[in-house]
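Here's the structure we're looking at; comments come further down.
With one protein chain held back, the other chains of the complex are shown just where they sit.
And then subunit A:
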């Protein structure tokens, strides 16, 4: 096991700048998720760490070894690919044993490691089968077992669950979490699914347009997004952003005044608030502002409301028994300790000082 450190990685594809000087450190035994929309550079970064892609600039360290110039086979890594890449001409056993065979591992060790990895992934009864005889979920298990069998210093996973159907993905997600918590392998995991990232990660590196925008623990990223992109990308529905006028050290929503913990950058400020951090009332309350209900969507555990405040749209989630219909005006009370203040011109969060 080892840490991963990348320094100042730059990568261009033709005229497209995929990575703009990315630096990132993954601690030993840590599970880090690279999260971002497609085209943000997350897979490219993973492939550069794997050695499958060459960066134009920057270095990659695994443990205290500079592996920037090493081919993938010398980096002591294992990887799980998005489409599994389980060899169709080899049995499950031989697939899992592939890395060990390449290392010319002793037969006893090979057998022991393959069986241990197969047991961990609950595929010990499939060892003699060929991949064509397996379901998608089983192939995914083989791919993970193949990676675990070589006891890598670092495990790289490229959207490993994205080809599974929703129910299976949920099941595999929990299983991966248990498994990697047990094996304590340093893991870098790429996904565009924010729920997956939140669920699995010790820390999330949110990427956009070739930059790491924020790198922090899941709840921090969720509650204290570094900018409007992170707040909008993470969370479903995303964070609301309301542009509000500033008076001294206060921002005004209708008649409600909210204290700013910092000096405002200009005459307006952006308030970031999560839909679940707006408490809804049918009658006026202190510390609340009015909004007109446009759409009511019953989602089961809660109602999702789309609302109008002046010219600005916002969303709120309210208890399922909240009696409301479209066209009605309700009062929303923001939770004062869950507010995020941002600069409306740059979209960057303002830090309290």
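Heads up, the rule we're going with is that a residue touches a chain if its C-beta (ideal position, glycine included) is under 8 Å from a C-beta of that chain, and two chains touch if they have at least 3 such contacts; residues count from 1.
In this section, contacts and distances are computed from a predicted model.
A.B. asks: Quick one: find the hidden chain's UniProt protein name among "Valyl-tRNA synthetase", "Catalase-related peroxidase", "Sugar ABC transporter permease" or "Inclusion body protein".
C.D. replies: In UniProt, the chain that is not shown appears as "Sugar ABC transporter permease".
A.B. asks: Using the definition of touch stated at the top, determine which of A:23, A:54 or A:133 touches the missing chain.
C.D. replies: Counting the whole complex, the residue in contact with the absent chain is A:133.
A.B. asks: If the hidden chain were put back, which of A:57, A:73 or A:184 would touch it?
C.D. replies: Hidden-chain contact among the options goes to A:73.
A.B. asks: Out of A:20, A:83, A:199 or A:250, which residue would touch the omitted chain in the full complex?
C.D. replies: Once the missing chain is taken into account, the touching residue is A:83.
A.B. asks: For the chain that got dropped from the picture, name the residues of subunit A it touches.
C.D. replies: For subunit A, the residues touching the absent chain are 50-52, 71-73, 77-79, 81-83, 85, 87-89, 98-99, 102-103, 129-133, 146, 150.
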